[in-house]
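What you see is the complex with one protein chain gone and the rest in place.
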Amino acid sequence: MSHNSFGHLFRITTFGESHGPAIGCIVDGCPPNLPLTADEIQAFLDKRRPGQSRFTTQRQEPDQVKILSGVFADDRTNGPVTTGAPIMLMIENVDQRSKDYADIRDTFRPGHADFTYQAKYGIRDYKGGGRSSARETAARVAAGAVARKIIPGVTIKGALIQMGPHKIDRTNWDWGQVDRNPFFTPDAKAAAFFADYLDGVRKSGSSCGAIIEVTASGVPAGWGAPLYGKLDQDLAAAMMSINAVKGVEIGAGFESAAFSGEQNADEIRMHHGKPEFLSNHAGGILGGISTGQDVVVRFAVKPTSSILSTRKTITSTGEETDVMTKGRHDPCVGIRAVPVGEAMMAIVLADHFRRHRGQVG
Amino acid sequence: MSHNSFGHLFRITTFGESHGPAIGCIVDGCPPNLPLTADEIQAFLDKRRPGQSRFTTQRQEPDQVKILSGVFADDRTNGPVTTGAPIMLMIENVDQRSKDYADIRDTFRPGHADFTYQAKYGIRDYKGGGRSSARETAARVAAGAVARKIIPGVTIKGALIQMGPHKIDRTNWDWGQVDRNPFFTPDAKAAAFFADYLDGVRKSGSSCGAIIEVTASGVPAGWGAPLYGKLDQDLAAAMMSINAVKGVEIGAGFESAAFSGEQNADEIRMHHGKPEFLSNHAGGILGGISTGQDVVVRFAVKPTSSILSTRKTITSTGEETDVMTKGRHDPCVGIRAVPVGEAMMAIVLADHFRRHRGQVG
Amino acid sequence: MSHNSFGHLFRITTFGESHGPAIGCIVDGCPPNLPLTADEIQAFLDKRRPGQSRFTTQRQEPDQVKILSGVFADDRTNGPVTTGAPIMLMIENVDQRSKDYADIRDTFRPGHADFTYQAKYGIRDYKGGGRSSARETAARVAAGAVARKIIPGVTIKGALIQMGPHKIDRTNWDWGQVDRNPFFTPDAKAAAFFADYLDGVRKSGSSCGAIIEVTASGVPAGWGAPLYGKLDQDLAAAMMSINAVKGVEIGAGFESAAFSGEQNADEIRMHHGKPEFLSNHAGGILGGISTGQDVVVRFAVKPTSSILSTRKTITSTGEETDVMTKGRHDPCVGIRAVPVGEAMMAIVLADHFRRHRGQVG
Partner (left out) sequence: MSHNSFGHLFRITTFGESHGPAIGCIVDGCPPNLPLTADEIQAFLDKRRPGQSRFTTQRQEPDQVKILSGVFADDRTNGPVTTGAPIMLMIENVDQRSKDYADIRDTFRPGHADFTYQAKYGIRDYKGGGRSSARETAARVAAGAVARKIIPGVTIKGALIQMGPHKIDRTNWDWGQVDRNPFFTPDAKAAAFFADYLDGVRKSGSSCGAIIEVTASGVPAGWGAPLYGKLDQDLAAAMMSINAVKGVEIGAGFESAAFSGEQNADEIRMHHGKPEFLSNHAGGILGGISTGQDVVVRFAVKPTSSILSTRKTITSTGEETDVMTKGRHDPCVGIRAVPVGEAMMAIVLADHFRRHRGQVG
């Protein structure tokens, strides 16, 4: 058991605080002989990196990853390859402004983990949220880049499908749009609307939530396991472990409760000699095991808890007071959750691929 | 790692198939000196037991639990008490009618795990669904009864809050009603409506889904852990591991995506010398750690996949065919998911209570 | 984490007390489609079964194993095969005589776990030693029989090589002798000597220890993993987890401390196109990974703690007293440790085979 690890055969263990010297992770269980460079990992980190538009926090972190172990190169390898040893990925923190946090060291910000960390540990690193900061998700994204190398036939894509109360129009869905707007949304019209909407949220010192959808194509039938090794169980755990996530669903999810049995159960036909489901309400998973259809997971991100309004709270000594959160923050932390969700999907699939091989392969 | 275990310090490992000789589980990590009798466990099993109303499967299973290990009694103990050794709970199967399933041994029932088990393992126990049967949840309920003994200050209650597309009226909520209707619903009016509605579903050979809400009161602030040891992560995994569950949310859940930061972040005041949150959108969990407020989880159960309509499918040799599922089934398997959800909440809390003690206590 | 489980991908979880209704285990992670019958398992249990000669305890336990889950047969399978689901193996206890133990319920027998169980749990099941009884090893032997099915190319053989202070003469080693004497010793001359020696020990109400050697042939190079996943680490843990074991060594073991570097490092040559080591001081393991040579482990079993001499001890209330252990016991519990050691070797190898496949396969 480990409170800071995730996965079994492919396993990540993360460390680091928002204002400490570095964050990162150890990636264990990677198969050998996979080409792996820091540049490849960097490409994914750059997607998550803050400060790239006016819609994310203005903290400037280059998020440069270093690989400290687990790869090897000599004049006969074509660049560095994995060796099967643990891969240590380190990202040094650069742009900490810890004085911003001096005035909240004794005050619990509503919606944040201040109160609960203090209640549990009797101490908390309040600088930038310490361990509870969304900065930890950079380690996930780095690990996810490694995970993707393990499942080369699988394509993972994430999209923001709702911002605040505003859903996208799914008939406009175009994956090509996702990288053309700062919101990772596949609906170009929604992107334009979101820009205006989020400017308003940001200028008013408020924040909003979001819903993210992540899809994995190319997952063969048979990954996952019954009951306590369910692929959907691990996806639910993976997404719920991300900061600020309050709900997870697979395929039709909560909507399926309102379906009739006839609507819900995806019928099966043969197509080019392979089983094909006529719908995918199951989100690519039946009985905890992949069906060969797209694996589809959706998760809800609550509004950023750091807001400029004054809120009622208490101090660590139990006195009633008010608090307003200054500092640099994302008005909609759900945006940067898109690459994080993709990374967690990759981590879960890489683990289950190896677990499947371990028992059945 | 284990595909059939759940939990860490308090850990269950289940076994058994629908039509095998028995199902059950080993409960490991139970503290010593807790009084524990089969009767106490039986009370919870009786709640989940099938065949108690016309709204659940007519399979007649007494679900009598036997404790095969881990308790001890002599003339000086006041009845059996736990010893700290693993507790084996066995429930023998009685009412199998395996011939009902002979005609589906080569045909994949849509919505069921038939196709995926076959794809993964190359073999499947098709009798009554084998390992994928909802019968496995009896082992969870039995283990949950043990878990409740470990967290005596905590009260766990579950309720059905939506059947098919029909939500209850939360203003009618009365916990006292939950045990007075066959649906475990807290809204007496909804109960009357559900009876008619489900009769219609059942008579038409169809099925419907449900949404279940489980609440734990009395959980102190401080249980859970950051990031990969989050209380909400483990609750999400626990509920998603139950058969037919397709979505899980904590507190305001998916709805929180539409909130403003002001609406979402629960303000804090002092009340009788203790912190009190003025709302509980967080569902009792911040940063993965309990706040001391009610822990609230909700999950969606898809419609029972066994329906009397003819559905398109394929055979295990890849031929297109149709299938209709006879046999005895729950028209709304979500009903019996209520005690199962309660059990999983108890198991997660018992584990986290001991984990908290382990690191901080 | 689980105090009653062993292994990772291939994992056993055992339960049961000496005088409870049953003992047994859940075997998880078994690959599907392996033929498996209770009779096959029984053959190994019969080797360990007590009461077969005057040199083991006279408790009469048929040790009949039942498979309660995880196998499936229909008219198209050629007998029962594994399905990939957890395999529950149950052995009912038959010949308990609990009254034998009434007088030691408040007295700690030296060398037994009475004192430590009481110190830890504040309660203990003193009947027949409860959970600490060597009866638990029957569950290991049953699980080991399943493990052997997973590694069909591997041959595992165990031998008693020392009884009390008396070593066998290794130049007499003949594996064919092992099943021809009640001591599982490969030295026919030593077997004759041991019979006399152990009669003397038994008649004087004393007991003696033993050293057991277990060899696995046919293990390919590459199983195991560096550092904390070492094959030898897991073998050490496996053997040390057996009751009464006080030491474990691999290959030359403790003797290697006295070697020079030249003597110790096994040289390598090619033989029929395959690497062959000119000696096997390493015991088939280098850097935690198998070399392809025989894997050789040795472990020391202390003398049975139940002896007829009067010994100084204390009561559970801290009064000084004397104790003499009546009841039925093995004068040399190391004899029956031979099949147990073989089983643990099989369990470790089955787990590492699947772990190797999981990462590298």
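As written, the chains take the letters A, B and C, and residue 1 is the first residue of each chain.
We adopt the following convention: a contact is a pair of C-beta atoms (placed from the backbone, for glycine too) under 8 Å apart; a residue touches a chain by one contact, two chains touch by 3 or more.
The structure presented is a predicted model; accordingly, all values stated were derived computationally and were not measured.
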Chain not shown, its touching partners among those shown: A, B, C
Touch with the omitted chain, as defined above, among C:Pro186, C:Gly288 or C:Pro339: C:Gly288
Contacting the left-out chain in the complete assembly, out of A:Pro50, A:Pro86 or A:Pro186: A:Pro86
Candidates C:Gly70, C:Gly144, C:Gly229 or C:Pro339 - the one touching the absent chain: C:Gly229
Residues belonging to chain A that touch the chain removed from view: 1-5, 8-9, 11, 13-17, 20-24, 26, 28-29, 32-33, 66, 68-70, 72, 74, 77, 81, 83-88, 90, 105, 120-125, 130-131
Those residues of chain B which, in the complete complex, touch the missing chain: 1, 9, 29-32, 84-85, 226, 354-355, 357-361
In chain C, positions touching the absent partner: 1-6, 8-9, 14, 108-113, 115-117, 119-121, 131-132, 136, 162, 164-165, 201, 206-211, 221-230, 232-237, 239-241, 243, 246-270, 273, 275, 278, 281-283, 285-292, 300-307, 309, 311-314, 318-320, 334, 355-356, 359-360
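Going forward, only the chains that are shown with their structure count from here on.
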Label of the chain whose CA centroid is most distant from the centroid of chain C: A
Same or different contact residues where chain C meets its copy chain B, judged by the half mark: same
Averaged-CA centre spacing for the pair chain C and chain A, given as whole angstrom: 45
Approximate Å spacing (C-alpha centroids) for the pair chain A, chain B: 27
Where chain A touches two or more other chains, by residue: 1, 9, 226, 355, 359-360
